[in-house]
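Have a look at the structure below, then the notes.
The complex is shown incomplete by one protein chain, all other protein chains being positioned as in the whole.
For reference, chains read A and B in written order, and residue numbers begin at 1 within each chain.
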Amino acid sequence: MSDDAILTIEALKADVAAEELGILKALDLQVCKGEVHAIMGPNGSGKSTLAKVLMGHPGYRPTSGRALFDGSDLLAMEPHDRARAGMFLAFQYPVEVPGVSIANFLRTSMQSRLKEGDDLDLFDFQDLLLDRMKLLEMEPSFAERSVNDGFSGGEKKRNEILQMAVLKPKLVLMDETDSGLDIDALKVVASGVNTLRQEDPDMAIVLITHYQRILDYITPDVVHVMVDGRIVRSGGPEVALWLEEEGYASWREAEEQAAAI
Amino acid sequence: MAEAVADRLRRAEHEFGTGDLNGLDVARLGEGEPEWLARRRLHAWKVYETTPMPTERMEEWRYTDLAQRLSIDQLDVPSIVTLRDDPDTWPQSLKRAMGDDPETSGHLVLLGGSVVYTDIQPSLASQGVVLTSLRKAVEEHPELLKEHLATQAVPPEEGKLQALNAALWTDGIFLYVPRGVRLENPVRVTRWVSRADAAYFTRTLIIAEDTSQVSYVDEVLSEDLDSHALTSTSVEVIARDSAQVQYVAVQQLGRGVFYQSAQRTLADRDSTLDTLNVSLGATTTRVDLNARLLGPGASSNMLGLYFGDGDQHFDHNTSQDHLAPATHSDLLYKGALDGTSRSVFRGIIRVAEKAQQTDAYQTNRNLLLSGDARADSLPKLEIEADDVKCSHGASVGELDEEAIFYLMSRGLSRNQAERLVVLGFLGEVLQRLPLGGVGEKVTRAIEGKLRTGAHA
Partner (left out) sequence: MPNNELVEVLDLDQYKYDFRTDDKPVFRTEPGLSEDVVHAISAHKEEPEWMLEFRLKAYQLYLRKPMPTWGADLSDLENVLDQIYYYVRPQDRMKNSWEDVPDNIKTTFDKLGIPEAEQKVLAGVGAQYESEMVYHSLKKEWDEQGVIFDSIEDGLKNHPDIFRKYFASVIPPADNKFAALNSAVWSGGSFVYVPPGVHLDTPLQAYFRVNQERMGQFERTLIIIDEGAQAHYIEGCTAPVYSTESFHSGVIEIVVAKNARFRYTTIQNWSNNMYNLVTQRALVNERGTMEWLDGNLGSKATMKYPSCYLVGEEAHGSILSIAYAGDGQHQDTGGKVVHAASHTTSSIVSKSISKGTGRSSYRGLCKVYEGSTSARSNVECDALLINDTARTDTYPYIEIEEQSANVGHEATVSKIGDEQLFYLMSRGMSEEEAMALIVRGFIEPIAKQLPLEYAVELNRLIEIEMEGSVG
């Protein structure tokens, strides 16, 4: 294991909590500090399941294998402890929380990271929030809106990036952040992510996507292809380009041929 | 006990027209019936006698003064007559109504309180489908009736009028669909009543076994009567696991009639049990509909439509009882009110503590077309489970002047525009249950009312 590893997954298997489906089948993955890993795969391959299992979504259940985050046993931690330890999941479908402003939401999130008895300095927080919004070229009034309530798809995704900017995670899981975005919105989101990477070169990213498109804007160090709960191939950015041309079907064929032999 | 029943039966008055409705009718009706049924009638009569007459002081009757609208004691129960099975002798309007019907799986006709005609496609009969008069079913399917008739669904204990019906019913409909049998076309029932000062008590029992499918359309008709009459029905619909059942009642009775219908639907696991009540006729309409979702995954869509003019009074009292997890119900009742007509909608969603993952919706919308019309709406919720999606809405409003103006700017007269808007408003209900011929028939009836009313 590399000293620089931020996330190490070994032979991880997982199911949907209510059923025995075997969605993740002995998955291995290692992500080092500062690296960008793209995980690509067809619908139903288990990509989003991986993101949810890593963040501790109650609807998914790891059944064997292990996952280490920054040296700690990730699977034993509660979701909020994972967040406090520096994980961040950018949701595919960010959830609406009516009546709770983004500012209030982030302040509470920041406060929750402090030791008991320590109080967040509200002026410092306000400065931080304004600074982060400026960095992402957002209007300050955005923070006064209720979390995702009545947001467009693009606004929801930008809100995810803002949260990322404020909470400054060590590892970001981006779950199909590109889905449902037009090309302009995609560029805005990608440039936000790149700005944050420049600021903190150690921040690692696991970018889960169905399409190659977002990789034009966020350059991956490693591309993994995931099919049927396993990573079937890993390589450089050329893997993504190859996939774009050949499509996932050719992977299936190759698999079937291999099985036939 | 059996002795006592037999004794009462012996002493029963046989002739029709005892003058007043009384306990003797019960014995008269029970004569010749199997003992279990005669006993059930007497029990129901006892419940009737000991249940107080509903008054406006009771929450469920708050807006309908029963005593003022119906003098039950002055009506008599027609005897069971065996009319000739001869359509030539039927009233013209009844034949007209039937003439419109498209293809059916079977047809049953009631005149007054008795079934006079039944017809079922032979291929269905050979698969075990039963469509027959309730009286015949007592003889031919005693076990099913013993188990289901006025027991789980609409027992006499449900209320004063339900008890009266259970004691005095003269005939009715029995529809049985065996496991796995699916009926392509609806089963149709047409009813006709013609005598004033009479009380007609009938019952409907529908049993759809596992994975079967059936739709049932019941039309209730009469001419305008110059004095009182009561048409009382108790409707029991049972959908077994994964069955799909549609129950439709279209009420177009004449003035003078008090239409009272107590309906209960029992939906087992994964079944779909939808209902539509169309109330256009009668002077007073009182429908009590209770949908019980008994098995996980059961679903009920409950639709209702009423259109009043003159001094008509409609009182729809619905309940959605979610008693198992992952059940779904969706109610939409819409009404338009003209003249001095009045509507009451009282609906309640009850979600039991164990009925998690329930979705329940309830909507009542009313359109007032005249300054003297009135609409009262009481949509209620009682929720004891926490993992539920429930919402309800009710509204009362008048015609949208913007819409009227828009249509008029395209050349329609105000009346045409209003008719269109009213039809559009009520049409939403019919669109949700597309069932051969029903939508067209009801639309025609509404158009007819719009023509004769102030909005013609």
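Quick note on the criterion: a contact is a pair of C-beta atoms (placed from the backbone, for glycine too) under 8 Å apart; a residue touches a chain by one contact, two chains touch by 3 or more.
Owing to the predicted nature of the structure, the values given are computational and were not obtained by experimental measurement.
Of the options B:181, B:378 or B:445, the residue whose C-beta touches the omitted chain is B:378. Check B:127, B:370, B:416 or B:443 against the missing chain and you find that the one touching it is B:370.
Residue A:109 is the one among A:30, A:109, A:191 or A:234 that touches the chain not shown. The set of chain A residues touching the chain not shown comprises 55-59, 78-80, 82-84, 88-89, 91, 94-95, 97-100, 104-106, 108-109, 112-113, 146, 163, 167. For chain B, the residues in touch with the chain missing from this view are 59, 353, 356, 366, 368-398.
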